[in-house]
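Read the structure below first, then the notes.
Removed: one protein chain of the complex. Kept in place: all other protein chains.
Chain nomenclature is as follows: A and B, assigned in order of appearance, with residue numbering initiated at 1 for each chain independently.
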Amino acid sequence: MAASPDLIERETALQGLGVSRLRKEDARFIRGMGTYIDDLKLPGMLFGAIVRSPYAHARIKAINKDKALAMPGVTAVLTADDLRPLGLHWMPTIGGDTQAVLADEKACFQMQEVAMVIASDRYTAADAADMVEVDYEELPAIVDPHKAMDADAPIIREDIADKDEVSHGKRTHPNHIFTWEAGDKDAADAVFNNAAVTVKEEILNPRVHPCPIETCGCVASFDKVTGQLTVNVTSQVPHLFRTVVAMLSGIPESKIRIISSDIGGGFGNKVPIYPGYVIAIVASIVTGVPIKWIESRIENISTTGFARDYHGIGELAADKDGRIKALRFFALADHGAFNSHVSATVLPAGLFSICTGSYDIPAAYCRVDAVYTNKAPGGVAYRCSLRVTEAVYLIERMIDVLAQKTGVDKAEIRRRNFIKEDMFPYTTSLGWTVDSGNYDAALDKVLQAVDYEGLLKEQEEKRANGELMGIGISTFTEIVGAGPTKVCDILGIGLFDSCEIRVNPTGSAIARLGTMSQGQGHATTYAQIIATELGLPSDDIQIEEGDTDTAPYGAGTWGSRSTPVAGAAAALAARKIRAKAKTIAAHLMEVGEADLEWEIDRFNVKGNPAQSKTMKEIAMVAHTGNLPDGMEQGLDASEYYDPPNLTFPFGTYVCVVDIDRFTGETKVRRFYALDDCGTRINPMIIEGQIHGGLTEAFAVAFGQQIPFDENGNHLGNSLMDYFLPTSFETPHWETDETVTPSPHHPIGAKGVAESPHVGGIPCFSNAVVDAFAHLGVTHMDMPHTAFRVWQQCKALGIEKRDDA
Amino acid sequence: MIPRQFEYHAPQTLPEAIALLQKYGDTAKLLAGGHSLLPMMKIRFAEPEHLVDLGKLAELRGIRDEGNELRIGAMTTENDLIWSALVQEKCPLLVEAARLIADPQVRYKGTIGGDISHGDPGNDHPAIMLALGASLVLQGSGGERVVAADDFFIDLFTTALEPDEVLTEIRVPVPAAGTGWCYAKLKRKTGDFATAAAAVLLRMKGDTVEDVSIALTNAGATALKAREAEDSLRGDKLNDAAIAEAARQAMSICDPVEDQRGNVEYKTAMSGEMTQRALRTAHERAAT
Partner (left out) sequence: MANKHTVSFKLNGNAVDVVVEPRELLIHTLRERLAHTGPHIGCETSHCGACTVDLDGASVKSCTVLTVQCQDAEVLTIEGIEQDGKLHALQEGFTEMHGLQCGYCTPGMITRAYRLLQENPNPSEEDIRYWMAGNLCRCTGYQNIVKAVQHAAEKMSSAQA
């Protein structure tokens, strides 16, 4: 039965769940009135500039501050010796390690923090930083992670050299961090030993960097009189930041306030707690004035949380029809000099064990060996869903390798291995229970949309003509929404999230959550969820995040946990309010609650819709004396949500590339992206996330890397070399969707922002390798720069014109 | 991000500018568009004590049509070149090159004079100057002199400019009607220097090459004129084999530096490939 115009009008007025409503936050941004960290000026504020090690590995023999201190406008120069008496020269990391705040007698990576100059303004601070004299004794550096555990490898972490356990199990070497494994090695080995077909490849995920347009920074302000510490900071995790600062500073957590206002992009780069923040906090405690520290772009790329650096080996065992019987994936993880990235206690390699992907694989084993090297710390970042980029890259590349080996079409082999629609919820052989999916429908829809058969035919013709055309497919399953506290924690703190809603008498509301937007549109999307639950217009629902004094505790936003966790909390908190409202409505209309039904924005008496009370009316009543006996005033609720499971968005992407064999240049001719993120809160915002994630995937696949020479010196750490595509390089994206709700999520939503990055990278790579597949190439490592692709052409002898 | 301290001078006339250069010698640097120099100063790779800003010198602006020669003021920006109807008509090679330099904002400030006089082998206009057979007008304490482009680019960051001289004007012989042209530039992304690039001017008589000019960017310490490649083409039919031979000859003079854009082998091969691309495109554009 079609909805009446009145119902449609009421629904539309809500601008709630499912509507592509325009964003509420845009008003300030289009006017240049966002409040980003470097916009903040406080009275008496001083500026910090960091002196950094030019060497990747060196002893610090002496630091001479005299010339710097003699400069007018310089207040202080802090080194590890100044932090030592306060016990703040080292700090705990969210990876369960300790990290030098300022290099303590040795530097372990190029550009490590050695001293901070505090001065009246940034110009003076820059000049003074140049005047600090540091005496180094260079040491041999480990740059290749494969050499980190050699018997004669130099010891990087002398501070823990005698510890055979730090926080993730036994260490077998001073440069060893952890070994983590999942699955059944014996079962997998047995299958491999008897398999009809096996394939094996070495697969690299190069070190890259999220590089948001805004770098990291803070203004730390300690009030000597009240003992209150306020830190305005670019943090995706304000509450975790506060707890860690309390742990390391000894200041009671109730006297610490962390404020993240507008953040200019995060992508995981703004999750860790960086030395620069801690030094600024100490400097503020010491000087009693606010201290601002804002890093430069080169500092950002060189020292803040990088992503990946996973040196993988992928193996699949299958029958001759390409049906996978077992999987063995291994990765050597280069974490840099400190284990500083976000890590759950029992999941130091994140969610890597999702590497069975969208496939029904009966036996699987995976292992990650993590090592220290003389490079900047990090590893988990950049829309990776906690090592899921690495995992999905491996499986989506390997299934193509298997397709080539068995001669099965790359789409068909996926169908043969898919977890089928009737198998959900499906528990993988590595222990994850995938909540819902319909991989066949997604694949079919995309192949039809791009005319897959037509593309294959065209490819055949082009190949006969000596041209390189590639068709890349990626059928990925993501895992997001960390997560259930029984497996997901940071330093023991569970990864639940929260929402607190207050409805005021005149029928608008404010909701505060423990997540932190960096552009994902939370001010709009959470309002839409709550609008539909409460029957109040999303325009009238204010969303707040980021101020730990007012927001309920949460684990922040790393890339796509907000909708699955805090979005659930928002819906459930709203439902608590609606339940109370129902009791009030029943009381007002003098009926039993069982006689009421909820319709868009009001409770109607069943069979008598003329008798109704809107949520707006009830909101006013909730603040009066006209309430059922024993009921408190107010229309508030909060929900701390411990998710029962993670969520598993998925998708099918197809990419068509044409490669110029004379230059190695790749042109992305077409990219079709179908995403299934369950219930879609705001399709316009989802599409924006897909565009952004695909563009970052494009950058990773075709140009990003952080190269070093053999002494650990950076070879390309500014935007001169680091590949950020402009509007000119970026392809056009076509987006599509299916909707398979999550059965365990209150509104069936799964989260989407990291999917395009996770699914996009292997799609581009698969396309490039496919362009050479007919010539016997099974794998090519990223980045697929023109230079590297040309080298592949040369290896095949096809880089010259025929008459050359 | 923050340059070192320096003194700033904004002369109102050219003689003033020259006098300042004389006075401060090698502690001074000229400021034209500033988009090569200021970035170097911000990361403290360049630390001049004096900047002499040419921005107020109106006599260094303007593009004049002198019949068979275009006279371009050294402070003409890349954006000025792109939008100039005169240059589009008379010397489209310059427009094509300017469009491939940097990005839109940089092009509003970056000048043809700065690009030429910096002596950076990565800059694009030097190869264009060689291909066009242009002349550079220099003014210094010793007066004015005109130097052929062939004699101007001497070595890495070294041109014929004396320390007290300013490049004031670029004189471009207008290519004959029907001349084909192309600047083919391979780069990693917008704003990057060339991995390799080739500038070509081509005049055909039927299917025979009457005259050709080929110059390479970023394949050596300076822009390079590929004379052997030109010689191999002149007077002969322009077919795939001839183009391939010209590319080989062009590659034979290359001496690029290995960096993140590629190794020596790749960059050399790309100089050859850009030569081929530029020749083919110039051929399409040439009248026969």
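The rule is simple: a contact is a pair of C-beta atoms (placed from the backbone, for glycine too) under 8 Å apart; a residue touches a chain by one contact, two chains touch by 3 or more.
These numbers were taken from a predicted model, which means no experiment stands behind them.
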Contact partner of the left-out chain, one of A:46, A:256 or A:298: A:298
Residue among A:267, A:293, A:452 or A:558 touching the omitted chain: A:267
Touching the absent chain when the full complex is considered, from A:166, A:188 or A:211: A:211
Residue ranges of chain A at the interface with the undisplayed chain: 22-23, 25-34, 36, 38-39, 41, 121-123, 210-215, 262-265, 267, 296-298, 518-521, 684-685, 687-689, 691-696, 718-720, 724, 726-728, 730, 732-733
Touch residues of chain B, complete complex, unshown partner: 1-8, 10, 31, 34-35, 38-39, 41-43, 51, 53, 55, 79, 83, 102-106, 108-109, 190-191
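Following the convention adopted for this analysis, only the chains that are shown with their structure count from here on.
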For chain A paired with chain B, centre-to-centre distance based on mean C-alpha positions, whole Å: 44
Touching residues on chain A, where the partner in the complex is chain B: 122-123, 126-127, 130, 296, 298, 662-663, 665, 703, 707, 715-716, 718, 720-721, 723-726, 728-729, 785-787, 790-791, 799, 801, 803-804
Parts of chain B lying in touch with chain A, wherever the complex brings them together: 1-2, 4-5, 43-44, 103, 186, 188-192, 195, 240-241, 244, 247-248, 260-263, 266, 269-270, 273, 276
